[in-house]
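The block underneath contains the structure these notes are about, expressed in structure tokens.
Presenting chain A:
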Amino acid sequence: MNRLLPVALACLAAGPALAQNDCAAGHTISEGTLTIATGNPAYSPWVLNDDPASGEGFEAAVAYAVAAEMGFAPDQVSWVRTSFDQAIQPGAKDFDLNMQQFSITPERDRMVDFSEPYYSSAMAVLTRASVVEAEDLSPDLDSLKGLLWGADANTTALPVLMALISPERDPRLYGDNTDVTAAMKAGQIDAALFDLPTALYLAAVALDDGVILGQFPSERSENPDRFGMLMPEGSALKPCVDAAITTLRENGTLAELEVKWLQDATGVPVID
Partner candidate 1 sequence: MGLLDLQGVTKSFGDTPVIRGIDLAIDEGSLTCLIGASGSGKSTLLRIMNLLEPIDEGAVLLDGQDISQPGLDPQPIRQRIGIVFQSYNLFPHMTAAENVMLAPRRIKHLSRAELQAPVTALFDRFGLTDRMDRYPDQLSGGQQQRVAILRALAMQPQIMLFDEITSALDPELVGEVLDVLRQLRDDGMTMVLATHEMGFARALADRVCFLDQGRIAEEGRPAQVFGNPRHERTRAFLHRVL
Partner candidate 2 sequence: MRHTSQTRREIFETRQRRRANLLAAGSTAAVLLALVLLVPRAPGWDAVQRAFFDGQIFLDTLPGLARAFVLDVAIFAWCAPLIALLGLAAAIARGIRRPALTPLRLAAIAYIDIFRGLPVILVIYLVGFGIPGLGLPRPWNSPYLWGSVALVLVYSAYVAEVIRSGIESIHECQRAAALSLGLSEAHVMRDVILPQAVRRVVPANMNLLIALQKDVALLSFIGPVEIFRQAGVYKSLLANFTPYVGAALIFLAVTIPATRYADHLLARQQRARS
């Protein structure tokens, strides 16, 4: 009898999970496995060490939490890599969920499906200490307007930049974070707008003298940047994913993961 007890407990624990698994059953591209796509490479703090299977990093951790809610054990989660373009191109997809800081916009929503947001980000101004010194910068709009701005063209940073700051000179645009910071190092741009976690990472890792000048409170921007998991248009998995994320938000798991994997951003001043 004693020997059977752990098995029985395991069955009891698995019961609800198996019941939830039904909502995903038959809707994944490979039966019994949830295939999640991330970027190539995937960056910290979203995925640590470019190793999503470790579950370390905010998005990797959220992915396993969502998978568990949907009834997939960690070993039933499989990872693939895609570019942004591969994520939105028409035709068959090789992932069930794509998770790489996709901002939810109504225009994008016409072409693909987004889950409920798993994160809402403030936008932050990344610059360099030398620029702050040379331009005598302070975190207010007037001093920001005169800067030469850069942004990652594939993010929603550009419309936010134009709406919030409307710089005097046309911003320069780049293909990814690395190129934005390269231009910053080359002195070709003064500052760039990123979501706060990305800005924190770049200031700490990519730039020698990186500084987060300030952040825009989410109520200042008309639609704060919210990240959702991307699915092919009309995905049958969407209700199942949305339910899982809603549960995780309501039971506080998402907030916990945010505290654990994304730095506390209160140290960054708010721009008036």
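These made the cut because all candidates are chains of the complex that A comes from, given by their letters.
The working rule: a residue touches a chain if its C-beta (ideal position, glycine included) is under 8 Å from a C-beta of that chain, and two chains touch if they have at least 3 such contacts; residues count from 1.
For clarity, every value in this text was computed on a predicted model and none was experimentally measured.
Within this complex, chain A is touched by candidate 2 out of 1 or 2. Chain A makes touch with candidate 2 in their complex at residues 84-85, 88-91, 105, 107-112, 150, 153-156, 158-159, 170-175, 179, 182-183, 185-189, 233.
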